[in-house]
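Heads up, one of the protein chains got dropped from this complex, but the rest are sitting where they should.
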Amino acid sequence: MMKTAKKTYHDGAVSGTKRVVDVLLSVLLALLSVAWMYPVLLILLNSLKLETAISTTSVFELPLGDKFVGLDNYIHGVTKMNFLSSFAYSAVITITSVLLILLCCSMCGWYITRVNSAISKAMYLLCVFSMVVPFQMVMFTLSKTADTLRLNTPFNICIVYLGFGAGLAVFMFTGFMKSVPVAIEEAAMIDGCNPVQIFFKVVFPILKPTMITTAILETMWVWNDYLLPTLVLDIKHYRTIPMAIQYFRGSYGRVEMGPMMACIMITVIPIIIMYLACQKYIIDGVIAGAVKG
Amino acid sequence: MKKCAALLMAICLMVTFAVAASADASVYYLNFKPEQDAQWQELAKVYTEQTGVPVTVVTAASGDYEKTLMSEIEKSDPPTLFQVNGPVGLANWVDYCYDLSGTALMEHLTSDSFALKGDDGTVKGIGYVIETYGIIANKTILEKAGYKAEDINSFAKLKEVADDLQARKDELGIKGAFTSAGMDGSSDWRFKTHLANMPIYYEYKADGIGFTDAIKGTYLDNYKQIWDLYITDSTCDPALLASKTGNDAVAEFVNGEAVFYQNGTWAWNDIKALGAENLTMIPIYIGVEGEENQGLCTGIENYWCVNNSADQEDIDATIAFMEWCITSDEGRKSMSQDMGFVVPFDTFTGEYASANPLVAIDTAMTAAGKEPVSWNFPSIPSEEWKNGVGSALTAYAAGTGDWDAVVSAFVDGWATEYALSH
Partner (left out) sequence: MEKAIKKYWPVFLLPTLAAFFIGFIFPFLWGIYLSFHKFTTVSKTAFVGLSNYAKVFADPTFVDAFWFTAAFTVVSTILINVIAFVLALALTRGVKGTNIYRTVFFLPNLIGGIVLGYIWQILLNGILTNLGLPLLALDARYGFWGLIILMCWQQIGYMMVIYISGLQNVPGDLLEAASIDGATSMQTLFKVKIPMVMPSVTICTFLTLTNSFKLFDQNLSLTGGEPAKASQMLALNIYDTVFDRAGAVWKGVGQAKAVVFFLLVVAIALIQLFFTRRKEVQQ
């Protein structure tokens, strides 16, 4: 529809200049895209270099000749830092947290929209409020609370994420529910369904688009989160990917740039693949999230 | 409906408390020295195999020890064994230190001065490694250039040699006299702490004191001299030092691109590829009168403390583990040979004396009548002070700041930080 509109309002005389502008624009955009990808490419190239060949002066040199070490940095980084277990912990935390948030917050959001009580209103306001509060406000007390309750493993830290991430999710779900007519649910009730059945049989399928949107926004947050797991997780046993990358900077005299860049690549590549695979959902999710917010 | 609710509650509670069941006595060691992380992990595993007591070793990232300890000690499973760096560090953690008097550790400690005591005379911390640092030198290159390490016995001489090496660097096939004085977090402690010890040491010595609430900075001009030497006769442009890491310096030294490398006995494993016969150590001369007789810097920065807020059975398990480390064959071998420590306990004799050649150099020097420089940096008022001096040194080296900023960070910073922590 948009394209037809364009064709009609640009008459023949203008389209000549338009074509020139478009060609110029294409060239510019192509250049910009290459520049945009360059930082990732740079890390990729350096991750294939010999450790001693990496320094601020030689960072732009290509990994050629005896500077090329193949996948050595990858093997070293993965084995030494136990990077695969970090990867697994990050995955477990992200999956459980997002699933829990989706389930609990969709139920909560439905309840808030369908029940008009003081508790509902208070809950809604609190959720909106919690979206504004910076993490630094609660970081110290939250880590203390989570520790007391033993919410410090990758398997139950999802409760902390549900608590701190509920605001946005509930907000998204209530925003969507408000526009859904109540009639179908009432029909189901007359058919003898109880509210739990109504929710899972009738409401749940309707919520699917919002589920995807919320899942994407929450996944991006949890997967990349650094400070919350650093403070809450039991560091004796667990380290997520962002924590592992940060830990590379540690150790007296042992900042190993090669393996560090290799691990950065291992972190970035799955993100790129996932993004290319579900690009449509991610971008729609961002747009939907923005409209609601 | 009630059933449903009860089920949900039950699930919530189960998830919450599933891991709450705590195990029997266990040891949790928050280690300060990343160089020896692998050896500690190994030793802990051996101990667990022999006794069944789980020992967890966590090594904090460099520069993050206080941060990690601060957040870990608050947790429900806090470290049972942690470290302080001396009296100043102890002041922050003294409330958490279990009294170690009467333990076998105290019995075996070779000198009472290696223990940290509280105001009430109880033993709060026990030093477990004596370390020495100075300027490690590549003897081979030095001799190729026509010098002998023994002849360098003053700052003037050191500068003369370094300047000459720097001038002839192409002929000698080196990139500079000194390795890059990297100011990245992995290396800056060599200068903001260890090198800073020199002016502090001489000032304390002149004033006959062991700590102070306000440093005067009498020897800061000497500090400037040696720092200038490090950054000019160097393998790299001073402006790049901010991003140079500890690894860079090690690589330069091991590859024979530099002759001098300021570091200590703990660095042995990194540089042993050069071969003991090619290495020596010279004192850090800063141009103070009578320094011909100055030795290497020797002291203790690592004291073991046992957390008194841990469960009694964990405390007992921890002390048992420490005693095992210094009495068992496995423990003694690991600490003296694998970690390369000089351990101040009388159980480390004979085959368990340190096998670290850098330590042998120090022993020989002390035997020859050189006066060891004591470690005074544990009396530095706070980490914040070190960071301030470090930033100022980096800026000065890069030319973006002047020396006055270093002086101010050194002198004024000391007073400010002392006031804040007392």
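In this document, chain identifiers A and B correspond to the written order of the chains, with residue numbering beginning at 1 in each.
Definition applied: a residue touches a chain if its C-beta (ideal position, glycine included) is under 8 Å from a C-beta of that chain, and two chains touch if they have at least 3 such contacts.
Computed from a predicted model, the values in this text were never measured in an experiment.
Screening B:41, B:243, B:308 or B:366 for touch with the missing chain picks out B:243. The hidden chain makes contact, of the residues A:69, A:93, A:211 or A:260, with A:260.
If you put the missing chain back, the residues of chain A touching it would be 1-6, 8-10, 18, 21-22, 25-26, 28-30, 32-33, 36-40, 42-43, 46, 56-57, 59-60, 104-105, 107-108, 110-112, 114-117, 119, 123, 126-127, 130, 132-142, 144-146, 149, 151, 159-167, 170, 182, 185-186, 189, 194-196, 199, 220, 223-227, 241-242, 245-246, 257, 260-261, 264, 267-268, 271-272, 275-276, 279, 282-283, 286-287, 290-291, 293. Considering the complete assembly, chain B touches the hidden chain via residues 1, 4-5, 8-9, 12, 66-67, 70-71, 73-74, 92, 95, 183, 185, 239-240, 242-243, 382-384, 387-388, 391-392, 394-395, 398-401, 420-421.
By our rule, only the chains that are shown with their structure count from here on.
Put simply, the C-alpha centre of chain A and that of chain B have 40 angstrom between them.
Looking at the complex, you find that chain B touches chain A at residues 1, 4, 12, 15-20, 28, 33-35, 37, 56, 58-64, 68, 71-72, 74-77, 184-187, 189, 240, 243, 245-251, 255, 266-267, 270.
Chain A makes touch with chain B in their complex at residues 51-52, 55-57, 143-144, 147-153, 155-156, 159, 194, 196, 231, 234-237, 246-247, 249-257.
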